[in-house]
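Once you've had a glance at the structure underneath, I'll fire off some questions.
Every protein chain of the complex appears in place save one, which is left out.
Order of writing sets the chain letters: A, B and C. Residues in each chain are counted from 1.
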């Protein structure tokens, strides 16, 4: 079924067993985002110090795409340099706006490459981006740099 | 030209030399009506006593149809019994709503029969009726009966 | 049970032949959001533009006369369709505008009254007054009232909804300080058909203005607004086979004559000077500017189309389809149906949750099968919170849906949990 391009195994696995879910009490930045067209919600917390994301956690309600996206984002950024998040963000946003025409760079994006199929479904692009946009705000809310 | 059915000689003559135009200071009832869709205005004054319209005068601004209609109305009702006005009103309203399908009763309507052609022009029916409706209100405003 | 109606009418709806995602034939089960349009409606609009397009009520030429006559005939026809007089019918752009019109007219009355215009006393809202809504209202019949409550000092109260999606009506809620009661005729989430006659009885006993959201009833149930005894009723054309961009507002004589206007501009005025303006007293008071003439004429064609079939037949058809779907969903493992399980108080739509699968994923799965339903909170977010649902999936039926489509829908729903590996 054509749907399998959207719901890749990796996505459904992250949805079922999300990583980094559950907000940690210590953080330097936090942001809550909601997709007004559907009501999906996510909160992202980051603890940043010395240019490094010491911890990234999230919580929320939403569809498989938005929840899996948060889980993948945790894997990609937790304990990584802050810069890496911004590089990934650019790459991921570009992929999401490619309408299925760009091959994802798996070396950079890792599990996030599995979201390539989402870009063909304009209504779902926002779902995939939701945690990324929340994390961006959380990073900027951070005063520790 | 088909227009001549609308603008009968009689109408244009009344338009050029209206009868009863100019409001008399003594009256038992007065009404001001305006056609909001075009701005035509008329004021009708009546002096009624002993069941008779002692005097009917009018003034206003408007198209040939509304002005001529006021003039004809003066001729038909001035110095006549009040009842006659109501009979004429029914007859005239019916004619105006006939969409050109009724032959006017010239014996009753006199010069007002010339307005038969107006009933084919829905936008102008209101013009012809304007002074009649004002007179109706003026008659009802009358407390002298 | 026979489902002939759909087969008879489908040829009139060109979009129903469409092939959608994955090469599937379209199964359109989203008519509660917006209905599809028959050729009769599409052609009526096109014909208007090709033959008589002109401004109405103000042009002294033949096209203007024809357009004005067509517009007013449409008003007659649509008013007749809902058992109202033409003079009580006002055209808007959608139901949302109609409900806002009423709310803002009350706000205007309040402010004008506070400015010394005593004739509006009867419609003025003051601290201590109550606007009574229900927990199942669409945002369009909730947010405007919250807004004017905030600005006038009135309070908002709610008629509660039971766990199985029925209004918990009790006369105690209808206190004397209730000035406005705004209620939906049929819930766009639960499918519940409310007992408007009973509510009108309570409302009239305390002299409150009853405002009806008729969006989900007028298109689907035989409706007689005069018999319903409401002060106002709003609905949208696009949900009853009509064009987008047109809605209807019924106002009782009381509100029509008594409320001040809302939108201000051309047509609705009686006299304008540089200093001040006065307004018409008939339904034109509420129709400012150049109206949606073509859409009104298209909507009239839709009303004629529905009348010729008969709303009772439409309703019966929908009840048949809904009963079939409801019975199956209630028995399907991992499915929670919102709203009453009793068909007798339900219209032609069903909202449901699939355990462990988010509604967007449900609708995406169905879409991949060509089946169009809607997922989300359906503009009734507070109701979803009340029922403990993040959001829901909704299938809705109309005269053109077939029994086979319902079967396709049920088959697809039954596969969802295993696709998403939660069963």
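The working rule: a contact is a pair of C-beta atoms (placed from the backbone, for glycine too) under 8 Å apart; a residue touches a chain by one contact, two chains touch by 3 or more.
Keep in mind it's a predicted model, so treat the numbers as computed, not measured.
Engineer: Which candidate, C:290, C:341 or C:355, sits in contact with the chain we can't see?
Structural biologist: Reading the full complex, the residue touching the unseen chain is C:290.
Engineer: Touching the absent chain in the whole complex: find that residue among C:80, C:222, C:334 or C:382.
Structural biologist: In the complete complex, the chain left out is touched by residue C:382.
Engineer: Looking beyond the chains shown, say which of C:6, C:33 or C:321 touches the absent one.
Structural biologist: C:33
Engineer: In the complete assembly, which of C:69, C:143 or C:169 touches the absent chain?
Structural biologist: Missing-chain contact among the listed residues: C:143.
Engineer: Which of C:55, C:76, C:122 or C:414 sits in contact with the chain that's absent?
Structural biologist: Among C:55, C:76, C:122 or C:414, only C:55 touches the chain that is not shown.
Engineer: Kindly note down the residues of chain A that lie in touch with the hidden chain.
Structural biologist: 34, 36-38, 121-123
Engineer: In the full complex, which residues of chain C touch the absent chain?
Structural biologist: On the side of chain C, residues 14-15, 18, 20-21, 26, 28, 30, 33-34, 36-37, 41-42, 45-46, 49-55, 58-64, 93-97, 99-100, 103-104, 108, 111-112, 115, 135, 138-144, 146-147, 150-151, 156, 158, 236, 238, 243-246, 263-267, 269, 271-277, 288-295, 360, 363-364, 366-367, 371-376, 379, 381-382, 385 touch the unshown chain.
Engineer: May I ask you to list the residues on chain B that touch the chain which is not drawn?
Structural biologist: Those residues of chain B that touch the unshown chain are 1-3, 6-7, 12, 15-16, 37-40, 61-65, 67, 121, 124, 127.
As a convention for this text, only the chains that are shown with their structure count from here on.
Engineer: From the mean C-alpha coordinate of chain A to that of chain C, what's the distance rounded to whole Å?
Structural biologist: Computed from C-alpha means, the inter-chain centre distance equals 38 Å.
Engineer: Which integer distance in Å separates the CA centroid of chain A from that of chain B?
Structural biologist: About 78 Å separates the centre of chain A from that of chain B.
Engineer: Can you check how far apart chain B and chain C are, centre to centre, with Cα atoms defining each centre and the answer in Å?
Structural biologist: Centre-to-centre distance between chain B and chain C: 46 Å.
Engineer: Which chain B residues reach two or more other chains?
Structural biologist: In chain B, nothing touches at least two other chains.
Engineer: Indicate the residues of chain C shared as contacts by at least two other chains.
Structural biologist: none
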